[in-house]
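What you see is the complex with one protein chain gone and the rest in place.
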Amino acid sequence: MTDAVPLSWVLGLSGALFCIGLFAALARRNLVGVLMGVELMLNAAIINMVAFWRYLEPRFITGQNFAIFIIAVAAAEAAVGLAMIIAIYRNWQTVKADEVDSLKG
Amino acid sequence: MYDIVEIVLNGWLGLNAPEWLLILLRHVLVAGVLFGVVTLQFFFLTIYERRAIARMQDRVGPNRAGPEGVFQTVADGIKMFTKEDIIPDAADRWVHLLAPCVVVVPTMLMFAVIPWGPGMVPVDMDVGLLFFFAVSSIAAVGLMMAGWASNNKFSLLGAMRAVAQMVSYEIPAVLSLLAIVMVVSTATGSGLSIVSIINHQAGLIISSQEVSSVPDLGLGWFVFTPVGFLAFICFFIASLAEAERPPFDIPEAESELVAGYMTEYSGMKFGLFYLAQFTLSFLLCAMTSIVFFGGWQGPGVSWLYNQGVTPLNPDGNAWMNVAAGVLGAFYFLLKTYIFFFVMVWLRGAFPRLRVDQLMSFGWKFLIPLTLVNVLSAAIWVMLTRWGAAQGAGFVEALGPANDSFARWGLAFVLTLAINAGAYYLLVRANAAPGMDEYVRVDDELEAVKA
Partner (left out) sequence: MTIVIQIIFALIAMLILGSALMMVLAKNVIHSALWLIASFFGVGALYLLLQAEFLAVVQVLVYVGAISILILFAIMLTRAADLAGETGRQWNNRWWLSLAVAGLLFGALIVPTVIGETWNVAPTEVAGAAAGQATGIAGAAELGRGFVYEYLLQFQVIGVLLLVALIGAIVIAYDETARRRRVLTLAEELELKKRQEAREAKEAKQSRKGKGEKPLPAPVPTDTLSKGNEGNEGNEGLVVR
């Protein structure tokens, strides 16, 4: 596997995925869409972890351990984020990021 | 299988095929055989359920197509194929089309890790049990797609109910298996592999991996231990809910929701949902029999298999392999069909639950019970396997790890006490809140009548 696909391909893939996620998180008006972009960025980070583990240190599991930690944090973040979106929807009747602007001067 | 393909292609035909082609062909062959088996299972189970439920409801059931109605499912299939495929105008065409596929494909993938007999497993994955549940959770996405794309309030409500039910009952199912995985992985190091779970259940009432002097009759099933018994009950109830079998069939409660998420489907797409449901029921029964009742384990199987060609014994008798496979598959299917019969029986016996009853039963009763069971499993592991090296020197006074009836007996009594106590407390805590209210009302009414 490691000699068929060089490490830089996997890193390039995860970089592209990260940038798509970044664009979605910045450009989307829908708050759920923003959260989806954040999930994509986290996934790109996990791909990096796993790729470095597999190519550089396959005998030590550290990379996968931290990948699991990231997945757990992402799950917690998704749960709390979506709960906040539902709370926002209840108060403003909208989930558009630029319409929730009560604090604007 | 790989060897057979290699012998045929490279030896007999002299094609000198590359390695990847051989691997691909092997998997395609196994998958092809499995698809045939799945279809036959589906035909058989449908007619089995319809006839059995008919007997329970004092009817005859389908008995016209073929002898005793065995071809009824074929006739139904032809009807499904020839029916018009209706897509509602307001539906989202692509999602509506994809949803049944997303529901069916995972159920087929789950067969990849099911062992049918000794040495008869399509893929012995290191994380097979987890794979089984991960793949089964994909189906929830398909249900959501079906409910949303139909653009119909019954469909959407049914899908929401189905997904909420699947997600919340996955937790007790996985937690009850976690207890078993703890016991097995301390013994073998790979408790998530389904094959090693089955191998652990050799013995007679007691697993021969816990007390090695026990004769191997293939009866050391987990259901004979307190931990396994409680896990079995919880897992079976949770799998009823996950397969949407009555009495947990509220996502498609006919009297409330027409047909739930299937309302807007017709023809073969409806047939696919139906197929997925039956296959999932079969798979969950199979999982119950594998994890708690030893799968293909039974008297004689391992003896026959040891005479045959195995990695340890390369020049055994190949016919013994066939005999062990047939006997193992027979035991496995027998157990599975018994559990399927219990599912049908429950359908005949119980009325449907309400949504709130379903949820509070899952969250307030099953999940705490399975959590206590995980604790019991930890105690079980400590008492049967640990020694001074793990900081539990006091149990070594009873006998050496892995070879002592006294330690096994102590673990049995202790976990039984814990589990029974937890069950009793939870039943008391969950007793219907209005029970004394009923009694009070009854008394008052008696007074009014008098």
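Labels A and B are assigned to the chains in the order they are written; within every chain, residues are numbered from 1.
The rule is short, and it goes like this: contacts are C-beta pairs under 8 Å (C-beta built on N, C-alpha and C of every residue); 3 or more make two chains touch, one makes a residue touch a chain.
Being a predicted model, the structure only gives us computed values, none of them experimental.
Trainee: In the full assembly, spell out which visible chains the left-out chain is touching.
Mentor: A, B
Trainee: Decide which residue listed in B:Val70, B:Met108 or B:Ile138 touches the omitted chain of the complex.
Mentor: Of the candidates B:Val70, B:Met108 or B:Ile138, B:Ile138 is in touch with the missing chain.
Trainee: In the full complex, which bits of chain B touch the chain not displayed? Write them out.
Mentor: Contacting residues on chain B, toward the hidden partner: 18-20, 23, 92, 95, 125-127, 130-131, 133-135, 137-138, 140-141, 144-145, 148, 156, 160, 163, 167, 170, 185, 189-190, 192, 354, 356, 434, 437-438, 441-442, 445, 448.
Trainee: Under the stated touch rule, tell me which residues of chain A contact the chain that is not displayed.
Mentor: Within chain A, the residues touching the omitted chain are 1-5, 7-13, 15-24, 26-30, 32-33, 35-37, 39-40, 43, 46-47, 50-51, 53-62, 64-65, 67-69, 71-80, 82-87, 89-90, 93-98.
Keep in mind that, in the parts below, only the chains that are shown with their structure count from here on.
Trainee: Could you tell me the distance, in whole angstrom, between the mean C-alpha positions of chain A and chain B?
Mentor: Comparing mean C-alpha positions, chain B is 33 Å from chain A.
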